[in-house]
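A single protein chain has been omitted from the complex, and every remaining protein chain is retained in its original position.
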Amino acid sequence: MSAGALTVPLRTRARRQPGPLRVAWRRPQTKTGALIALLTIALALLGPLLAPHSATQFVGPPFSPASAGAPLGTDYLGRDVLSVTLDGGRSLLWMAFAATTLGVGVGIALGMIAAYSRNLLDDLIMRLLDVLYAFPYIVLVLLFVSLLGSNQALIVLLVGVGWLPGVARTTRGITLEVITRDFVNAAAIIGIPRRTILVREVLPNLSTPLMVEYALRLTWSVGLISALSFLGFGVQPPASDWGLMINQNRDGLAANPWCVLAPIICIALFAIGTNLIADGISRSVAGIDREILP
Amino acid sequence: MSCVEVSQLRVELSGVRADIVDDVSFEIEHGEIVALVGESGSGKSTIGNALLGFARRGARIASGRVEIDGLSVLELGPPALRRARGRTVAYIPQDPSAALNPALRIGRQLEEGLERHNPQLSGAQRGEAIAAGLSEVDLPNGREFLRRYPHQLSGGQQQRIAIAMAFLLRPSVIVLDEPTTGLDVTTQRRVIETVRQLCERHGTSALYVTHDLSVVANLADRILVAYAGRIVETGPIDAVFAEPAHPYTRRLLAALPDVGSRRGLEPIPGRAPAPRARPSGCAFRERCEFAIGACATAPPAPVELPGGRSVRCLRVHELPSSAGLSPAPARAIPAQDTILIVRDLIASYGQHRVLHDVRFALGSHECLALVGESGSGKTTLARSIVGLLSSWQGEIVYAGGPLAPQVRARSSLIRRELQYVFQNPYSSLNPRRTIGDALSLPIEHFFHLRGRARRERIAGALERVSLPAAYADRYPDQLSGGERQRAAIARALVCQPRVLICDEVTSALDVSVQAAIVKLLHELQLEQGLALLFVTHDLALVRSIAQRVIVMHAGRIVETGETDAVLTQPSHEYTHRLLADTPRLVPAPTEPGVPVS
Partner (left out) sequence: MSISLRPGGRARRSAFGRARGREPDRSRPRSGVGARWILRRIALGVVVVWGCSVLIFFALHALPSDPAQAILGKQATPQALAHLRSFLGLDRPVISQYLSWLGNLLQGHLGRSYATQQPVTVELMPALEDSLCLLAATAAISIPLAILLGALTALRRDGVLDRGSLFVSLLLTAVPEFVIGIVLVIVFATVVWRVLPAVALLPAHADPFSHPRQLALPVLTLVLAVVPYLYRLVRGTMIDVLESEYVTMARLKGLSEWTVVMRHALPNALIPVTQASAIIMSYLLGGIVVVEYVFGYPGIGTLLTQAISSRDIPTIEVVSIVLTAGVVLFNLTADVLTVLLTPKLRTGGQA
């Protein structure tokens, strides 16, 4: 048989499966999630421009029901609920994004370093993170915030640091598994430096799990930061955000439920949106649902 | 009436009209052992499962009859089917370490079948039956042993437990699904012996599903050859091996290495069609050298041949005789220098020493096989040479100069010239990068080529391994196992190596694909003047591919020499044993001075 007869005929298989991101996009839940999340972001960013009144203006007696001037009624101070709600998302969302980006970014770096060094450094990093992991994080955040004052940068830092152990652990786990695979050995044999291998060969394998981590942590960041505001340790009056609004207006629930419902709906929408995105991406890769614990 | 009668069995993919197997009909007589042989994708496991009325997730038994001792298995309702499973027809799984419940003691798992199917037995009687069953498979039957968990047994012991479990209920027929995969040669031989003895003793019929023809050569009475979901040939096993009739069986046997004689392995062009992409008519016609127009119209009906054989081929009576394959000529060793010398190599993993004073030399144009079972140290040796393992002592001399243990300490030239191909085609290519990217890595690193020059190199390398240039833009998951292994070889070739170390590169591949890779390596060796260090556990493969062979055991070299000499007149006792345990297509002739075990 001549060598020509050995030529493998061009495969007639269907087109390659698109990357996980595109498969994820096709799922209805990802599209819905992205839509909802983007809607909420738009609301938060453009809100103040659309609001009928300024967020600090008094338009009527406190807890009055919906009227022409105040479509959702007034809050505990007599301000227009709609305006306050439209104003209350910006700080929450920017802090959530910043904290998540910080936590996930540094977490990835730490995880990869720990995985690739496989020696004292690895042990050290993971043990420190273990100590952090052990603690009910909200307590730690409360402590620091109460003592140092409620400062947006501080909250971003603290919340971000809280995600480090989980992200580092996930990254480290996947990296460890990937670097035992032979294509990494193949690169090592020809002398490619470790750094390059990590970026060129290992990182692409991490992209999907890390996208899921990001979306999930974003969901929890919004939850944690709004909880801080709710407890009174976040933004301080007279400024208001969605979390604080809920606490401030609790007493008037019977009189005007909208002053609590409006911020609740906003928080819920954003969190559900990002959660749907996370779920869509993770299901497009794994066949069966997996849940990541906090 | 036969013990097992299968007629027109059809199993489909759930939810799609595509079939996995179709029009499968065969019989098994009482006490007969029938081998069902095929490569991956042939549907052999599916047929085996169907005997138990079982289809894996994603498959569905669509139609047909399976009768075991008169009982029509496929028509049974769930309770009756459960009664039949284990009692009338039993199953021995491929991977016993996964098939035994890790949380239950062995004794419990042995007992529950008896409890279920023979409730009239008392506890003491069950105990006796289990004790007898364990002795039959050469396992201890004391209480202490029964209290163990599966992870406390070796692979061979686990498989023997599975065998004992199956025979305990005295079923009429046993389905064995590749039961010796992953076992070393000696354990494999013992398992097969056990199966044969027990089948004889209890008069049990067996269907032995496997991809390894040599394993069944001395075990089965008849053989069924499966291809693309059809049975293409049946007959007594000796007759079929001596003179295969169907074109696929011929090609399959021509691709099979045999430790008894040197064979030039002939690959089969093309690849087996997947369930949804099967061609009309005869499924093999696209790869068949004898195909004619009529082969495309309809799947051929079985043609009866004398001697109890049947073949699904339109042209079976016109084909030339296939009896007697002459051994391939010996490969001459061209004039060469020594390119690699290993002296007094000692390697350890932590405290555990893995290699003891290894020494050998590799010529610059020869193919040297490094043979041994798992744990012999052959992979450690290969990795030490290429720099993946750097904790060794001793001396390795490459092209006259000493080789540093660390890859980073070696010169760029050495790193380029000493290349390695890995065993597992599924993990040696990055799933998130294209084939072209994978090949670019060494090209950029060593030759600093960009743009068109680089693309041309890539296309050239792909062509040399017979892959289409368009594959440069494909991802590994779009390629088959054999194609990935070729891509991995291309990646090594692109460096223009002088020494290529192949670490069990065909162990995960089908026989015909293995033949293609071996032929490719041989051609490349001649073309490029390469030295090949071929690491394998398969002695039969060694016979076909290597000029010289090194046999390793427990970290030491026990024998070296020219392949034919070592494999016909081994001098070391370990080599003897290895040879005796390696299954052959044709039983070894008794020669004076060679003990038959």
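Lettered A and B in written order, each chain numbered from 1.
Definition applied: a contact is a pair of C-beta atoms (placed from the backbone, for glycine too) under 8 Å apart; a residue touches a chain by one contact, two chains touch by 3 or more.
Predicted, not measured: the structure shown is a model, and the values here were computed from it.
When you scan B:G43, B:G64, B:P93 or B:G482 for touch with the missing chain, the hit is B:P93.
The chain omitted from view is touched by exactly one of A:S67, A:S146 or A:Q236, namely A:S146.
Here one chain is not drawn; of A:Y137, A:W163, A:F183 or A:Y214, the residue touching it is A:Y137.
Along chain B, the points of touch with the absent chain fall at residues 52, 54, 57, 82-87, 90-91, 93-95, 97-104, 112-113, 116-117, 148-149, 151-152, 154-155, 165, 181-183, 374, 423-424, 426, 504, 507-508. What chain A contributes to its contact with the hidden chain is residues 29, 126, 130-131, 133-139, 142-144, 146-148, 169, 176, 180, 219, 222-224, 226-227, 230-232, 246, 250, 253-254, 257, 260-261, 264, 267-268, 271-272, 274-276, 279, 288-291, 293-294.
Rule of thumb we're sticking to: only the chains that are shown with their structure count from here on.
Rounded to a whole number, the gap between the C-alpha centres of chain A and chain B is 48 angstrom. Touching chain A in their complex are the following residues of chain B: 266-267, 269-271, 274, 277, 386-388, 407-408, 410, 412, 415-416, 419-420, 422-424, 427-433, 438, 441-442, 445-446, 466-468, 470, 474-475, 477-479, 483, 488, 491, 495, 516, 519-520, 523.
Touching chain B in their complex are the following residues of chain A: 1, 3, 5-13, 16-17, 181-183, 185-192, 200-201, 204-205, 207.
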